[in-house]
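Note that one protein chain is taken out, while the other chains of the complex remain in position.
Naming follows writing order (A, B and C), and every chain is counted from residue 1.
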Amino acid sequence: MLSVSVNGIQFRNPLILASGILDESGATMLRIARAGAGGIVTKSVGAKERAGYGNPVVYELPHERGIINAIGLANPGIDAYGEELRIALQGGVPIIGSVFGSTAEEFAALAKKMEEYGVHAVELNLSCPHASGYGMEVGVDKKLVREIVSAVKSEVQVPVWAKLTPNTHDLRGIAAAAEDADAFVLINTVRGMAIDINARRPVLSNAYGGLSGPCIKPVGVRAVYEIAREFDTPIIGVGGITTGEDAIEYMMAGASAVQIGTAILYRGINAFREIAGEIESWLIENGIEKVSELVGMAQVR
Amino acid sequence: MLSVSVNGIQFRNPLILASGILDESGATMLRIARAGAGGIVTKSVGAKERAGYGNPVVYELPHERGIINAIGLANPGIDAYGEELRIALQGGVPIIGSVFGSTAEEFAALAKKMEEYGVHAVELNLSCPHASGYGMEVGVDKKLVREIVSAVKSEVQVPVWAKLTPNTHDLRGIAAAAEDADAFVLINTVRGMAIDINARRPVLSNAYGGLSGPCIKPVGVRAVYEIAREFDTPIIGVGGITTGEDAIEYMMAGASAVQIGTAILYRGINAFREIAGEIESWLIENGIEKVSELVGMAQVR
Amino acid sequence: MYRVVKIEEIIDEAKDIKTFKFRDSSSPLPGQFYMVWLPGIDEFPMSISHIGVMKGFTVKKIGAGTSAMHALNPGDKLWIRGPYGRGFEIVDGTALVVGGGSGMATLAPLIESLPEPDVIIAARTADELLFTNRFKNANVHLATDDGSAGFKGFATQLAAKMLDEKKYEMIYTCGPEPMLLGMVELARRYDVKIQASLERLMKCGIGICDSCSINGYRVCVDGPVFSEELFSMDELGRVRRGPSGKKM
Partner (left out) sequence: MYRVVKIEEIIDEAKDIKTFKFRDSSSPLPGQFYMVWLPGIDEFPMSISHIGVMKGFTVKKIGAGTSAMHALNPGDKLWIRGPYGRGFEIVDGTALVVGGGSGMATLAPLIESLPEPDVIIAARTADELLFTNRFKNANVHLATDDGSAGFKGFATQLAAKMLDEKKYEMIYTCGPEPMLLGMVELARRYDVKIQASLERLMKCGIGICDSCSINGYRVCVDGPVFSEELFSMDELGRVRRGPSGKKM
């Protein structure tokens, strides 16, 4: 009932762990797989070890609205990451290796390494909103996006997912530049910040960060709906999904599967199992046999 | 203690009614002025009468996160609007006439009319995220933005405020294109949507709308902080301001004054008086004599 | 956020007027309203005409939205949000309730909450009269413009006669604006307090869009029931605004 297939990869349910949340160490990813996730995207990994920004790196908005983070692409570097993947792969669910870089060559080399480590797909982080020289700075340069996607596509056999930024007025143009990708992942965080008025300064050490969680769900749903109308490429929806209803909303907008990050803050790692249960109940109540029937159901033509 | 001056216009407090909220009729604007607003921006008015989109035009997010609206630039047209302004001006607070159009000439003509009606400044809506041919569709075209601002500047004597969109990866570039403006207004709503999963369709009749309220405060604060670092132009902060602390946060980021819209849903029209009280208490507790001392206080250089 | 409710029963009440019964856990006060969304068609305000566990909207067919609602069947769904607005304030003492046309839908749960009110049910003609047999606790007087039932003439004319004969503590009224304007005049003339529920074009229903405003008051939040404010509303019965906000 809940299983979905994206680019021929089978997921037991459409709920995939989003990049950057609890996916730095292999043991944690293994635990998440065992806790019911349908798949796992790794932390975005780069060519070299990176410590990320100093604390504070996370600011929690009141009333469970979401969080602002600027972890700063902390990662152990691609060479050290094989060991983590070896453990994560024991979970038996598809693992998608997320990579970031600033040139097409860098992306291609990282993707190649990920493929060698045994990932089921690679995800290109073209969208982190707070790291200079990486992420969305790369991801809004349409020429570069086209080069990166094409370089990675010719380097690896596994499917290539392009994770795009909502922080643009030209999402369609960027998606068109990434059209060689096997799937679009929408959305990464929304660029934002918070100031502590008593401290009289920004909270995050990097000042700017990325907004995630319930607050950004309307932005993510919009992005999925907008892109699903214009492209046949499968879409993975992400941004603020916290309940089964949220996941259904994204799928009705046009997502073939979804990713979940910040919800873990509110619901713990059981979020996957619980949300899967909520989706299942809704499908039964509404007489729908397969979750994949939802995909694009709310599109008004 | 609370009075501020922007472009030589005196506001008794920095809390200005945002465009599109309770500012269609003169009588309502008069009531808001009497309820304590420091100033009022009118609904965005165009050359011709416009009914806007059909219902539903507003979707309320749960947990007071904010709303998504697609009113669709409903307005009585500039010719009918003089009568409303005549009444609004009786409130004794500065009135800023908001206008929208698709060409420089149209903007200039509308601004001229507004000036004739007696407004204290005009605000150019370069940022509505859900009206085709207007708003942000115009506002991300840097050449057109430059033309519009310069045409309006040469047409009117009153200060010209440019209201910019956060739905872009090039806010600095757009601000640079609008650099002739006397102030920047940041931000308009964030493009978003909501699907009702039981109805299996988008809620808003226009599908896409603009997200406002507490959810977007991190985006607005970020935009103000970012632009304040690079431009000397005064900034009016807007987006999710619901409490005195929110207003202070925006001012510390670099705003000389702020606008308030969606907060009225949560706090009623007394929001202005109450928020002014909250700011005043905070200033006293923190030994700050004038609210204008806050402007840019949180900027880390 | 909408709640989905299922229509349990549909009752033909009068010409072009039907009541839709449904269950919902909200607790509205008489005079409050909901926004009713028919996905893909329209959304419009509706007063609650039956409170309690089994609730009801009593709907007059006017245009596309209400016609689509009239075409629904038991088992079909409604999407609702609310209750919204300020309802009637129930005060002690003799009460005169005056309802014109579908305005009776708004007044019905109020009438059932008053001890022994005098009620005028008015319409243009007999088959448009609403709820003539509903109230056990009220002294009901009928009025039709054409005399096809009860008093022949406007509701305001009958009301004037009754005000001549009895001292009322409060007038409650809902109906076409010219009638409301007439009732406000009577309230002033006879020095009686009045509460009137107004209808205006509504978009947001939550007090932010200004489309329902009359003299600076938002019908959706400051109303729909007004009292003292009515005496200073010079737009009442005179000025309406279309969907653009332009005065008509």
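Following the convention adopted for this analysis, a contact is a pair of C-beta atoms (placed from the backbone, for glycine too) under 8 Å apart; a residue touches a chain by one contact, two chains touch by 3 or more.
Since the structure is predicted, the reported quantities are computational estimates derived from the model, not experimental observations.
Undergrad: In the intact complex, which of the presented chains make contact with the chain not displayed?
TA: Looking at the entire complex, the absent chain's contacts are A.
Undergrad: Could you tell me which of A:N75, A:N206 or A:T243 touches the chain that is not displayed?
TA: A:N75
Undergrad: Which one, A:K43, A:K113, A:K163 or A:R222, makes contact with the chain that was left out?
TA: A:K43
Undergrad: So which bits of chain A touch the chain we can't see?
TA: Here the touching residues of chain A are 20-25, 27-28, 30-31, 43, 49-52, 54-62, 67, 69, 71, 74-77, 80, 83, 196, 198-201, 203, 261-262, 264-265, 268.
Assume only the chains that are shown with their structure count from here on.
Undergrad: Let me spell it out: compute each chain's centre from its C-alpha atoms, then which one is farthest from chain B's centre?
TA: Measuring from the centre of chain B, the most distant chain centre belongs to C.
Undergrad: Averaged over CA atoms, how far is the centre of chain A from the centre of chain B? Could you give it in whole Å?
TA: 33
Undergrad: How many angstrom between the C-alpha centroids of chain C and chain B?
TA: Centre separation, chain B to chain C: 36 Å.
Undergrad: With centres defined as the mean C-alpha position, give me the chain A-chain C separation in Å.
TA: 51
Undergrad: Give me the residues of chain A that touch two or more other chains.
TA: In chain A, the residues touching two or more other chains are 300.
Undergrad: Where in chain C do residues touch two or more other chains at once?
TA: In chain C, 40 touch at least two other chains.
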